[in-house]
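With one protein chain withheld, the remaining protein chains of the complex are depicted in position.
Take a look at subunit A:
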């Protein structure tokens, strides 16, 4: 697929108009936005799939931005992105559930803080928060541990699939002609008078403009362009995902009162019907340290037992760790350098999923201001229809008419998650295809369930091997 689009879409002189480094949720959102104009776009990433870095281990919440720092670019883009991605998810079928959140105060100090949080939400343009007393908290969340003193409702907070957005954006970009150049590690950059050459492990890519959406690697690439303005610190967040049988315990996002270190540990339903606990927040040096840790588990165990004592009576389905790109800067860092035809999109923290489409819109504006001509394509691809891997709408295995049209959707390969052979096949043949088991998992949920492959792992791997070959 990518080979084909590379060949057919590269401009005559072999020079792209824009190269985006980073195929995470931000890079692909920018690619989608720019692909709707008469521009030759390339997206390059070291990984073999989109959304492979910080994007894949996100806490999976579409944030209203109620607790952002008022007046920041982040506040503005999260708020705008909330609307844009919410609408896009409806159109494309990205799994999403408007569950709402409840921020719970456990100490007098936290309780006293609630009015100022509501005020802050209003400053951020979000005025639906309400302060409720302990009785109302327990009426909403009967399984919450003892000791809650009150809460702040955030009815707009929404759970969303963290994986489908990058895939949807990339699919739409490719449908509009963008080249998705994966498996190419960027090794260096040479800025020329008219064009910039991005050196990669599999050849050079030349483009007039360079957009740095490299996430954890954004600071290194920025240095290569001659800047020294920020450092990315990988902040590890570990998460536990509980069995679907735990889902009746919690049907809202349960948030702690935020502290300086971040948003703290939350309990949340997931769009796949599980319950999630996390994340931890631990600053590291190693940008590849996505392992889980004993301390992380112990911390989550302690927090979780207090938040929801019956949660640990349920089985843990999986545990994972993700790295957020924390930077030494209080806001998103999105700055153009028209001299070098270079645009940095850095410091995009865990809010980046929510803000992604607004970041892309903002980038469009900056490029236009810098003189890039943005002319709409005469014929635009429709936004893609993404496979439904969420529980809010019927899945293929539940749909008689779908199975009767193609029996492959009735042939279940992953029993725990009820994933059919048809869905695995589709993931491997998609416009932006899965190339390995984790890619299949993120597109279909296969092997993500409580048995973690006891029944289906070997069959899924065999299918991948057969179809990729």
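Assorted remarks:
We adopt the following convention: a contact is a pair of C-beta atoms (placed from the backbone, for glycine too) under 8 Å apart; a residue touches a chain by one contact, two chains touch by 3 or more; residues count from 1.
Keep in mind that, in the parts below, contacts and distances are computed from a predicted model.
Of "SigE family RNA polymerase sigma factor", "ABC-type quaternary amine transporter", "ABC-2 type transport system ATP-binding protein" or "FAD-dependent oxidoreductase", only "FAD-dependent oxidoreductase" is the UniProt protein name of the chain excluded from the display. Shown as candidates are A:132, A:149, A:284 or A:319; the residue that touches the absent chain is A:319.
Listed residues A:83, A:140, A:233 or A:293: the one in touch with the omitted chain is A:293. As for the chain not pictured, it touches subunit A at residues 240, 244-245, 288, 290-294, 296-297, 315-320, 397-400, 403-404, 407-408, 410-412, 415, 418, 450-455, 457-459, 461-462.
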